[in-house]
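Removed from the display is one protein chain of the complex; every other protein chain stays in position.
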Amino acid sequence: MKRLAVLTAAAAFAALLIGALLDLPAATLDLRPLLAEAMPVSGVAHPVTAVLLNTRGYDTLLEIAVLLVALLGVVVASARADVTGDPGRTLAPPVATSADPMVSALARLVTPLAVIFAIYVLWAGAHRPGGAFQAAAILAAALVLLHFARIVPACAAPSRGLRIAAVAGFAIFLAIAALPLAGGALLQYPPAAAGLLILAIESGLTVSLALVLAGLFLLLADDPGGRR
Amino acid sequence: MSAAFAFDLLLVTLLLLAALRALTTPRLGQSLLAFVVFGLLMALAWVRLDAPDIALAEAAVGAGLSGVLLFDAWRALCGEPADEAPTAERMR
Amino acid sequence: MSSALLYAIAGVLLFAAGAAGVVMLDHLLRRVLAFNIMGSGACLVLVGLAQRSGIPDPVPQAMVLTGIVVAVAATGLALALIRRLHAQTGRVDGKGEEGRDKGETVAGLTLPVPQAVAGQGRDD
Partner (left out) sequence: MTERFVMLAPLALPLLILLPLAWAALAFVLGAGRGSRLAIAAAAVQLVLAFALAAAVMDGGPLHHAAGGWGAPLGIDLVADGLAAAMLLLTQAVALPLFIFARGYFHQDGAHPDAAGHHFWPLAGFLVAGMNALYLSEDIFNLYVTLELVGLAAVGLVASGGGAAQTAAALRYLFAALLGSGAYLLGVALLYGAFGSVSMVTLTPLIASASASAGAEAAEVALIAALLMVAGLLMKSALFPFHFWLPPAHGGAPAPVSALLSALVVKASIYLVLRLWLGPLAPLLTPLAWLPTLLGAAAILWGSWQAIHAERLKLLVAYSTVAQLGYLFLALPLVGVGSTGASASAIVTLQALAHGLAKAAMFAAAGIIIHATGRDRVDDVAGIAERLPLTLFTFALAGVSLMGLPPSGGFLAKWLLIDLAMARGHWPLAAVILAGGLLAAIYIFRVLRLAFLNLPEAMIEAEHHKARVVPRSAEWMAFALAAASVLLGLFGGLPLLQLVDGVGAGTP
């Protein structure tokens, strides 16, 4: 009964909205010309990167905070139920089973390639599609592969070093966002230095995002508390 | 109707079918598989929408990382994929 | 109808299906799928509607990239919580929630008085 009601409501909603969209006139305002005007001083040549790290860079700053919060939540959820007040415990016991040799070989082969490809994608982001997030996703995928090859262990909680590395990109971003406050607005880069600052932010973010994204997986992979 | 539009129509249909399958198929494993297919089709849709950045991110994250996360969670929740049948019944 | 509008319409359908799934489905992993499908639908509407003229619009594209990251973050958190719930109760569905307002039954199981004492239960 509830199912029928929900399905009917969803179908009615979709029909109503699609009907309204079919004769929706063109948007009143167009940001494309505005963005095109801003491009020369944005510090990058690729418009999506300009929006992501310059005109709406503040969104991205908060978005990284959301990722860190998710990582924290995963750390909370993977804490063992019997956890005592011992903040020092970091790594899970090593995994007993050995990896498939094929997977190991593949991981050793792919990882350097992934690093090179990630650096390329990061660098390309200034001119064409690509950037920090995509590069980080590639690195994270490599890390997950290394985990399957039993080279990178799963963690119960990230160690101090890992935490610093995971936060470093966010910290760099935060510092670069705060610096212009001395004379202007949050994240207002001087146009001459914009390109360099964006590259600095993106480089930091690539490393940190890769660790956070891989962390979401590696913390989960260590089954919390085991199955009772 | 141009060929490009016909392709879009086909892609949209497949997208909806993959989503429906992911939501309704009784076996959870197939459902997750349908979701990964859905992610790849989404990446294709982003290419058609002139958004290669999103396509790259969607393929790497939407289909790749989320897929791995989901399959790993499924394995942890339901034991080895081999004994899926009894658990899958409970899933419904 | 332009191709972009077609994708926007598909986005509406995906959103509706995903939202219905989040409300209706019992298995928590399926709800995560449904939430992701719902989010993808909203993203398609955002870019599709903005590009009805056929010219790419970088502003909504950047917003969608942000949205995807947020969705991954939420997915990771949801999966971690689901796995913890499974480890603690053996359940992976959202059933038996009716009794939960009283705080005694969770996921159909009767639990000791919830550790509202901030995890102090161990030495009581």
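Per-chain numbering from 1; labels A, B and C assigned in written order.
The rule we apply is simple: contacts are C-beta pairs under 8 Å (C-beta built on N, C-alpha and C of every residue); 3 or more make two chains touch, one makes a residue touch a chain.
All of these numbers come straight from a predicted model, not from anything done at the bench.
For the chain that is not shown, the touched chains among those present are A, C, taking the whole complex. One chain is missing from the display, and on chain A it is touched by residues 16-17, 20-21, 23-25, 27-31, 34-35, 38, 54-59, 61-63, 65-66, 68-70, 72-73, 75-77, 79, 81, 83-87, 157, 160, 163-164, 167, 170-171, 174, 177-178, 180-181, 184-189.
The missing chain lies against chain C, touching residues 8, 11, 15, 18-19, 22-23, 28, 31, 35, 38-39, 41-43, 45-46, 48-50, 52, 60, 63, 66-67, 70, 73-74, 77-78, 81-82, 84-85, 88-89, 94, 97, 100-103, 106-107, 109, 111, 113-121, 124.
In the analysis below, only the chains that are shown with their structure count from here on.
Arrangement of the chains shown, judged by which pairs touch: all-to-all, with no pair of chains left without contact.
When the interfaces B-C and A-B are ranked by how many C-beta pairs touch across them, B-C comes first.
Taking the mean of the C-alpha atoms as each chain's centre, chain A and chain B sit 20 Å apart.
In terms of their C-alpha centroids, the spacing between chain B and chain C amounts to 15 Å.
Along chain C, residues 9, 13, 17, 61, 65, 69, 72, 76, 79, 83, 86 each make contact with two or more other chains. In chain B, 51, 53, 57, 61, 65, 69, 73, 76 are the positions where the chain touches two or more neighbouring chains simultaneously.
If you check the complex, the residues on chain C that touch chain B are 3-4, 6-7, 9-10, 13-14, 17-18, 21, 25-27, 29-30, 32-34, 36-37, 40, 43-44, 47-48, 51, 56, 61, 64-65, 68-69, 71-72, 75-76, 79, 82-83, 86, 92-93. Those residues of chain A that touch chain C in the complex are listed here as 2-3, 6-7, 9-11, 13-14, 17-18, 21-22, 24, 26-27, 31-32, 35, 47-48, 50-52, 55-56, 59-60, 63, 66-67, 69-71, 73-74, 77-78, 81, 133, 213, 216-217, 219-220, 223-228. The touching residues of chain A, when paired with chain B in their complex, are 48, 121, 129-131, 133-134, 137-138, 140-141, 144, 213, 216-217, 220-221, 223.
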